[in-house]
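Since the structure comes first, as C-alpha coordinates, the remarks are kept for the end.
Take a look at subunit A:
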Amino acid sequence: MSEALLEVEDLKKYFPLKGGLFGGESGAVHAVDGVSLKVYQGETLGIVGESGCGKSTLGRSMLRLVEPTSGRVQFNGKNVLKLNKSEMRDLRREMQIVFQDPYASLNPRYTIQQTLMEPMEIHNLYERSSRKQRVESILTRVGLDPSYASRFPHEFSGGQRQRIGIARALILNPKLLVLDEPVAALDVSVQSQVINLLEDLQGDFNLTYIFVAHDLSVVKHISDRVLVMYLGRMAELASSDDLFASPLHPYTRALLSAVPIPNPRVKRERIILSGDLPSPVDPPSGCVFHTRCPVAQDLCKKQVPEWRELRQNHFVACHFAGEL
Partner candidate 1 sequence: MKVSSRLDSVLPLEGEEVGRVTNVLEVQSLSVEFNVNGRYLPAVSDVSLAISEGETLGLVGESGCGKSVTSLAITRLLSKTARVSGKALFGNMDLLTAKDKEMQRIRGNEISMIFQEPMTSLNPVYTIGGQISETLLLHKDISPREAFAQSVEMLKKVGISRPEQIMHQHPHQLSGGMRQRVMIAIAMACNPRLLIADEPTTALDVTIQAQILELMKEINRDFGTSLLLITHDLGVVAEMCDRVAVMYAGQVVEQGTVDEVFFNPQHPYTRGLLNAIPKFDAQSKERLQPIEGNVPSISRMPKGCRFSPRCPHVMNQCVERPPSLFDVDDAHLSRCWLNVEKEA
Partner candidate 2 sequence: GCGSTPTNNSTNNSTSTTPSNSTTATNSTGSSSSSTPTPGGTINLALPPQTNLNWFLPLMNAASDSVYNSQIVDQLYKPLIWINNDYTINWQSSIASKITYNKAGTVYHVFLNPKWKWSDGQPVTSKDVLFTWNVIKAASAKNAPSPWPFVGAGTGDIPNGVKSVVANSPTEVTITLDKPANQQWFIYNGIIQLTPMPAHAWDKKSNIDSEIKYLGSNATNLMFDSVVDGPFKPVSATSSQSWVIAPNPNYAGHKSVVNKIVFTYEGSTASELAALKSGSLNVGYLDQSQLGEKSSLTSQGDKITPGYPFGIFWTEMNMWPSSPTKSIFDQLYVRQALQMGLDNQGAAQDIYKGYAVPLFGPIPSTPKTTFLDPNLKNPYPFNINKGKQLLESHGWKEVNGVMTKGSQKMKFTMMYVSGSTSSTDAAELMKQDWAQEGVDVTLKPVPFSTFISVTSNPKDTSWDLATGSGWVYNGPGFYPTGGQLFASTAPSGTGFSNAKEDALIQATHVPYATQQQTMQHFFQYEDYTAKELPFLWGLNVAGLSVTAPTVHNVNKYADPATDFPQMQYWWVSSN
(Lines give C-alpha, C1' and ligand atoms only; values in the text may rest on other atoms or scores of the structure.)
Protein backbone atom coordinates (compact mmCIF):
# COMPACT_ATOMS: atom_id res chain seq x y z
CA MET A 1 0.00 0.00 0.00
CA SER A 2 2.39 2.62 -1.16
CA GLU A 3 1.71 4.25 -4.51
CA ALA A 4 -1.80 5.35 -5.35
CA LEU A 5 -2.90 3.41 -8.39
CA LEU A 6 -5.87 5.68 -8.91
CA GLU A 7 -6.30 9.22 -7.82
CA VAL A 8 -9.54 11.10 -8.07
CA GLU A 9 -9.79 14.81 -7.48
CA ASP A 10 -12.97 16.78 -7.05
CA LEU A 11 -14.86 14.56 -9.43
CA LYS A 12 -18.34 15.75 -10.41
CA LYS A 13 -20.96 14.23 -12.60
CA TYR A 14 -24.19 16.09 -13.23
CA PHE A 15 -26.78 14.46 -15.45
CA PRO A 16 -28.73 17.16 -17.24
CA LEU A 17 -32.48 16.84 -16.94
CA LYS A 18 -34.37 17.43 -20.16
CA GLY A 19 -37.92 18.62 -20.15
CA GLY A 20 -37.98 22.38 -20.01
CA LEU A 21 -39.79 24.37 -22.60
CA PHE A 22 -38.25 23.74 -26.04
CA GLY A 23 -36.80 20.52 -24.65
CA GLY A 24 -34.07 22.45 -22.92
CA GLU A 25 -32.36 21.54 -19.72
CA SER A 26 -34.32 22.11 -16.59
CA GLY A 27 -31.76 21.27 -13.95
CA ALA A 28 -29.39 18.43 -13.34
CA VAL A 29 -29.04 15.36 -11.19
CA HIS A 30 -26.03 15.89 -8.97
CA ALA A 31 -25.06 12.25 -9.06
CA VAL A 32 -21.48 12.70 -7.96
CA ASP A 33 -20.59 15.99 -6.38
CA GLY A 34 -16.97 16.60 -5.54
CA VAL A 35 -15.37 13.29 -4.71
CA SER A 36 -11.63 13.07 -4.07
CA LEU A 37 -9.89 9.89 -3.09
CA LYS A 38 -6.91 7.63 -3.67
CA VAL A 39 -6.93 3.95 -4.30
CA TYR A 40 -3.77 2.04 -3.55
CA GLN A 41 -2.32 -0.86 -5.36
CA GLY A 42 -3.67 -4.16 -4.08
CA GLU A 43 -6.30 -2.82 -1.73
CA THR A 44 -10.05 -3.09 -1.74
CA LEU A 45 -11.92 0.14 -1.39
CA GLY A 46 -15.55 -0.37 -0.45
CA ILE A 47 -18.14 2.24 -1.37
CA VAL A 48 -21.47 2.15 0.46
CA GLY A 49 -24.51 4.33 0.56
CA GLU A 50 -28.18 4.30 -0.14
CA SER A 51 -29.63 3.64 -3.52
CA GLY A 52 -29.16 6.60 -5.84
CA CYS A 53 -26.38 8.20 -3.84
CA GLY A 54 -24.03 8.00 -6.79
CA LYS A 55 -21.96 4.90 -6.10
CA SER A 56 -22.27 3.44 -9.55
CA THR A 57 -21.86 6.78 -11.22
CA LEU A 58 -18.66 7.34 -9.33
CA GLY A 59 -17.37 3.96 -10.41
CA ARG A 60 -18.33 4.52 -14.01
CA SER A 61 -16.88 8.03 -14.11
CA MET A 62 -13.58 6.75 -12.86
CA LEU A 63 -13.46 4.36 -15.79
CA ARG A 64 -14.74 7.11 -18.04
CA LEU A 65 -17.74 5.05 -19.01
CA VAL A 66 -19.64 8.23 -18.43
CA GLU A 67 -17.92 11.50 -19.16
CA PRO A 68 -17.48 13.34 -15.84
CA THR A 69 -18.66 16.91 -15.67
CA SER A 70 -15.47 18.07 -14.03
CA GLY A 71 -12.59 16.84 -11.93
CA ARG A 72 -9.49 14.83 -12.52
CA VAL A 73 -8.84 11.11 -12.64
CA GLN A 74 -5.29 9.88 -12.61
CA PHE A 75 -4.61 6.23 -13.28
CA ASN A 76 -1.08 4.93 -13.04
CA GLY A 77 0.19 8.43 -13.69
CA LYS A 78 -2.02 9.04 -16.71
CA ASN A 79 -4.74 11.63 -16.76
CA VAL A 80 -7.63 9.46 -17.82
CA LEU A 81 -9.94 12.25 -18.83
CA LYS A 82 -7.44 13.71 -21.28
CA LEU A 83 -6.75 10.57 -23.26
CA ASN A 84 -7.91 10.27 -26.83
CA LYS A 85 -9.93 7.38 -28.14
CA SER A 86 -7.17 4.93 -28.92
CA GLU A 87 -5.19 5.74 -25.80
CA MET A 88 -8.36 5.23 -23.83
CA ARG A 89 -8.89 1.89 -25.48
CA ASP A 90 -5.45 0.78 -24.49
CA LEU A 91 -6.02 1.95 -20.97
CA ARG A 92 -9.21 -0.06 -20.74
CA ARG A 93 -7.14 -3.20 -20.63
CA GLU A 94 -5.95 -2.13 -17.24
CA MET A 95 -9.23 -1.20 -15.65
CA GLN A 96 -12.33 -3.28 -15.88
CA ILE A 97 -15.78 -3.42 -14.39
CA VAL A 98 -18.17 -6.13 -13.18
CA PHE A 99 -21.82 -5.26 -12.93
CA GLN A 100 -24.55 -6.04 -10.48
CA ASP A 101 -26.89 -7.73 -12.90
CA PRO A 102 -24.89 -10.51 -14.46
CA TYR A 103 -27.59 -11.39 -16.96
CA ALA A 104 -28.08 -7.90 -18.30
CA SER A 105 -24.37 -7.42 -18.66
CA LEU A 106 -23.95 -10.36 -21.02
CA ASN A 107 -24.87 -10.11 -24.66
CA PRO A 108 -27.68 -12.64 -24.96
CA ARG A 109 -26.66 -13.50 -28.52
CA TYR A 110 -23.09 -14.41 -27.63
CA THR A 111 -21.97 -17.78 -26.42
CA ILE A 112 -19.71 -17.73 -23.41
CA GLN A 113 -16.82 -18.45 -25.70
CA GLN A 114 -17.66 -15.43 -27.85
CA THR A 115 -18.14 -13.26 -24.80
CA LEU A 116 -14.73 -14.17 -23.49
CA MET A 117 -12.97 -13.94 -26.86
CA GLU A 118 -14.42 -10.50 -27.44
CA PRO A 119 -11.93 -8.56 -25.26
CA MET A 120 -8.99 -10.26 -26.95
CA GLU A 121 -10.42 -9.61 -30.37
CA ILE A 122 -11.02 -5.97 -29.58
CA HIS A 123 -7.49 -5.51 -28.41
CA ASN A 124 -6.13 -7.90 -30.96
CA LEU A 125 -4.25 -10.00 -28.44
CA TYR A 126 -2.87 -13.49 -28.86
CA GLU A 127 -3.21 -16.01 -31.62
CA ARG A 128 -6.52 -17.56 -32.31
CA SER A 129 -5.60 -20.88 -30.76
CA SER A 130 -4.06 -19.41 -27.65
CA ARG A 131 -7.14 -17.28 -27.21
CA LYS A 132 -9.17 -20.43 -26.90
CA GLN A 133 -6.73 -21.72 -24.40
CA ARG A 134 -7.00 -18.59 -22.35
CA VAL A 135 -10.76 -18.83 -22.36
CA GLU A 136 -10.52 -22.36 -21.05
CA SER A 137 -8.06 -21.49 -18.35
CA ILE A 138 -9.97 -18.46 -17.15
CA LEU A 139 -13.20 -20.46 -17.06
CA THR A 140 -11.51 -23.05 -14.94
CA ARG A 141 -10.12 -20.34 -12.76
CA VAL A 142 -13.53 -18.83 -12.00
CA GLY A 143 -14.88 -22.29 -11.32
CA LEU A 144 -16.73 -23.07 -14.48
CA ASP A 145 -16.36 -26.16 -16.60
CA PRO A 146 -14.72 -25.20 -19.94
CA SER A 147 -17.27 -27.39 -21.67
CA TYR A 148 -19.84 -24.67 -20.94
CA ALA A 149 -18.13 -22.36 -23.40
CA SER A 150 -20.56 -23.04 -26.20
CA ARG A 151 -23.63 -22.17 -24.17
CA PHE A 152 -25.62 -18.97 -24.03
CA PRO A 153 -26.04 -16.79 -20.96
CA HIS A 154 -29.66 -17.75 -20.41
CA GLU A 155 -28.57 -21.30 -19.85
CA PHE A 156 -26.73 -20.41 -16.66
CA SER A 157 -27.68 -19.62 -13.11
CA GLY A 158 -27.09 -16.22 -11.57
CA GLY A 159 -23.93 -17.22 -9.79
CA GLN A 160 -22.50 -18.80 -12.91
CA ARG A 161 -23.28 -15.74 -14.95
CA GLN A 162 -21.53 -13.56 -12.45
CA ARG A 163 -18.50 -15.80 -12.77
CA ILE A 164 -18.61 -15.27 -16.51
CA GLY A 165 -18.76 -11.54 -15.97
CA ILE A 166 -15.73 -11.74 -13.74
CA ALA A 167 -13.90 -13.91 -16.22
CA ARG A 168 -14.57 -11.39 -18.97
CA ALA A 169 -13.17 -8.60 -16.84
CA LEU A 170 -10.11 -10.62 -15.92
CA ILE A 171 -9.16 -12.00 -19.27
CA LEU A 172 -7.33 -8.80 -20.18
CA ASN A 173 -5.25 -8.93 -17.00
CA PRO A 174 -6.37 -5.60 -15.59
CA LYS A 175 -4.89 -3.89 -12.61
CA LEU A 176 -8.04 -2.29 -11.33
CA LEU A 177 -11.44 -3.87 -11.09
CA VAL A 178 -14.54 -1.88 -10.29
CA LEU A 179 -17.11 -4.23 -8.81
CA ASP A 180 -20.50 -2.59 -8.97
CA GLU A 181 -22.59 -4.56 -6.50
CA PRO A 182 -21.36 -7.85 -7.92
CA VAL A 183 -23.20 -10.03 -5.43
CA ALA A 184 -26.35 -8.04 -4.74
CA ALA A 185 -28.43 -10.04 -7.16
CA LEU A 186 -27.21 -13.39 -5.93
CA ASP A 187 -28.62 -15.76 -3.40
CA VAL A 188 -26.89 -15.92 -0.08
CA SER A 189 -25.47 -19.37 -0.64
CA VAL A 190 -24.04 -18.36 -3.99
CA GLN A 191 -23.02 -14.91 -2.83
CA SER A 192 -20.43 -16.41 -0.54
CA GLN A 193 -19.04 -18.51 -3.40
CA VAL A 194 -18.48 -15.40 -5.45
CA ILE A 195 -17.03 -13.40 -2.59
CA ASN A 196 -14.56 -16.14 -1.90
CA LEU A 197 -13.70 -16.29 -5.56
CA LEU A 198 -13.09 -12.55 -5.68
CA GLU A 199 -10.86 -12.75 -2.66
CA ASP A 200 -8.86 -15.56 -4.17
CA LEU A 201 -8.46 -13.77 -7.49
CA GLN A 202 -7.29 -10.61 -5.85
CA GLY A 203 -4.39 -12.52 -4.35
CA ASP A 204 -3.60 -14.45 -7.51
CA PHE A 205 -3.69 -11.55 -9.93
CA ASN A 206 -2.58 -8.79 -7.63
CA LEU A 207 -5.77 -6.87 -8.27
CA THR A 208 -7.02 -3.63 -6.86
CA TYR A 209 -10.75 -3.57 -6.15
CA ILE A 210 -13.24 -0.81 -5.90
CA PHE A 211 -16.15 -2.64 -4.39
CA VAL A 212 -19.51 -0.91 -4.59
CA ALA A 213 -22.27 -2.33 -2.43
CA HIS A 214 -25.10 -1.46 -0.18
CA ASP A 215 -24.88 -4.62 1.88
CA LEU A 216 -22.73 -3.46 4.77
CA SER A 217 -21.85 -6.93 5.96
CA VAL A 218 -20.36 -7.78 2.63
CA VAL A 219 -18.46 -4.51 2.44
CA LYS A 220 -17.17 -4.99 5.89
CA HIS A 221 -16.05 -8.44 5.04
CA ILE A 222 -14.20 -7.66 1.89
CA SER A 223 -12.90 -4.10 2.15
CA ASP A 224 -9.70 -2.67 3.50
CA ARG A 225 -11.04 0.83 3.43
CA VAL A 226 -14.62 2.03 3.11
CA LEU A 227 -16.09 5.21 1.67
CA VAL A 228 -19.57 6.17 2.82
CA MET A 229 -21.44 8.31 0.34
CA TYR A 230 -24.54 10.34 0.82
CA LEU A 231 -26.33 12.12 -1.97
CA GLY A 232 -23.36 12.24 -4.28
CA ARG A 233 -20.92 13.44 -1.64
CA MET A 234 -18.41 11.77 0.58
CA ALA A 235 -19.58 11.40 4.16
CA GLU A 236 -16.86 9.33 5.71
CA LEU A 237 -13.76 7.43 4.64
CA ALA A 238 -11.72 5.17 6.88
CA SER A 239 -10.21 1.78 7.17
CA SER A 240 -12.84 -0.89 7.42
CA ASP A 241 -12.07 -1.79 10.99
CA ASP A 242 -11.99 1.79 12.07
CA LEU A 243 -15.20 2.72 10.36
CA PHE A 244 -17.26 -0.15 11.65
CA ALA A 245 -15.81 0.02 15.12
CA SER A 246 -16.08 3.74 15.65
CA PRO A 247 -18.04 5.59 13.01
CA LEU A 248 -17.82 9.36 13.20
CA HIS A 249 -20.53 10.60 10.89
CA PRO A 250 -24.10 10.45 12.20
CA TYR A 251 -25.17 9.01 8.89
CA THR A 252 -22.66 6.19 9.13
CA ARG A 253 -23.88 5.47 12.59
CA ALA A 254 -27.47 5.29 11.54
CA LEU A 255 -26.52 3.11 8.60
CA LEU A 256 -24.64 0.67 10.75
CA SER A 257 -27.35 0.48 13.35
CA ALA A 258 -29.93 -0.30 10.71
CA VAL A 259 -28.29 -3.48 9.53
CA PRO A 260 -30.29 -6.48 10.71
CA ILE A 261 -28.01 -8.93 12.44
CA PRO A 262 -28.67 -12.63 12.05
CA ASN A 263 -28.48 -13.26 15.73
CA PRO A 264 -31.76 -13.30 17.61
CA ARG A 265 -30.10 -12.71 20.90
CA VAL A 266 -28.44 -9.43 19.96
CA LYS A 267 -30.71 -6.56 20.84
CA ARG A 268 -29.45 -3.17 19.80
CA GLU A 269 -30.46 0.42 20.04
CA ARG A 270 -31.52 1.49 16.59
CA ILE A 271 -31.10 4.91 15.11
CA ILE A 272 -34.07 5.19 12.84
CA LEU A 273 -33.62 7.96 10.29
CA SER A 274 -36.77 9.82 9.44
CA GLY A 275 -37.76 10.43 5.85
CA ASP A 276 -36.12 9.49 2.59
CA LEU A 277 -33.09 10.44 0.61
CA PRO A 278 -33.67 13.98 -0.71
CA SER A 279 -33.76 14.53 -4.44
CA PRO A 280 -30.32 14.79 -6.00
CA VAL A 281 -31.73 17.40 -8.41
CA ASP A 282 -31.75 20.09 -5.79
CA PRO A 283 -29.77 18.78 -2.84
CA PRO A 284 -30.30 20.44 0.54
CA SER A 285 -28.18 23.43 1.41
CA GLY A 286 -25.27 23.20 3.77
CA CYS A 287 -24.69 19.65 4.90
CA VAL A 288 -26.75 17.52 2.56
CA PHE A 289 -27.60 15.19 5.42
CA HIS A 290 -29.14 17.82 7.69
CA THR A 291 -32.71 17.02 6.65
CA ARG A 292 -32.50 13.55 8.16
CA CYS A 293 -29.77 14.03 10.70
CA PRO A 294 -30.86 13.31 14.27
CA VAL A 295 -28.34 15.78 15.63
CA ALA A 296 -28.52 18.54 13.07
CA GLN A 297 -27.94 22.10 14.21
CA ASP A 298 -28.57 25.42 12.54
CA LEU A 299 -25.06 25.53 11.26
CA CYS A 300 -25.59 22.36 9.27
CA LYS A 301 -28.28 24.01 7.19
CA LYS A 302 -26.02 26.86 6.22
CA GLN A 303 -22.52 25.65 5.89
CA VAL A 304 -21.09 22.81 3.92
CA PRO A 305 -19.00 20.72 6.30
CA GLU A 306 -15.35 20.43 5.59
CA TRP A 307 -13.68 17.13 4.64
CA ARG A 308 -11.46 16.54 7.63
CA GLU A 309 -9.00 13.92 8.64
CA LEU A 310 -10.26 13.59 12.17
CA ARG A 311 -8.16 10.63 13.07
CA GLN A 312 -5.31 9.19 11.15
CA ASN A 313 -6.60 7.99 7.82
CA HIS A 314 -10.13 8.56 9.01
CA PHE A 315 -11.85 11.29 7.09
CA VAL A 316 -15.28 12.69 7.73
CA ALA A 317 -17.49 15.53 6.51
CA CYS A 318 -19.47 16.65 9.52
CA HIS A 319 -19.36 19.79 11.59
CA PHE A 320 -19.82 17.94 14.81
CA ALA A 321 -18.02 14.71 14.16
CA GLY A 322 -15.95 13.73 17.13
CA GLU A 323 -18.03 15.86 19.44
CA LEU A 324 -20.85 13.36 19.51
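Selection criteria: all candidates are chains of the complex that A comes from, given by their letters.
Following the convention adopted for this analysis, a contact is a pair of C-beta atoms (placed from the backbone, for glycine too) under 8 Å apart; a residue touches a chain by one contact, two chains touch by 3 or more; residues count from 1.
These numbers were taken from a predicted model, which means no experiment stands behind them.
S.K.: Among 1 or 2, which touches subunit A when you look at the whole complex?
M.R.: 1
S.K.: Inside the complex, what are the residues of subunit A that reach candidate 1?
M.R.: Contacts found on subunit A: 50-51, 157, 159-160, 187-193, 195-196, 199, 214, 216-218, 220-222, 254-255, 257-266, 270, 272-274, 276-277.
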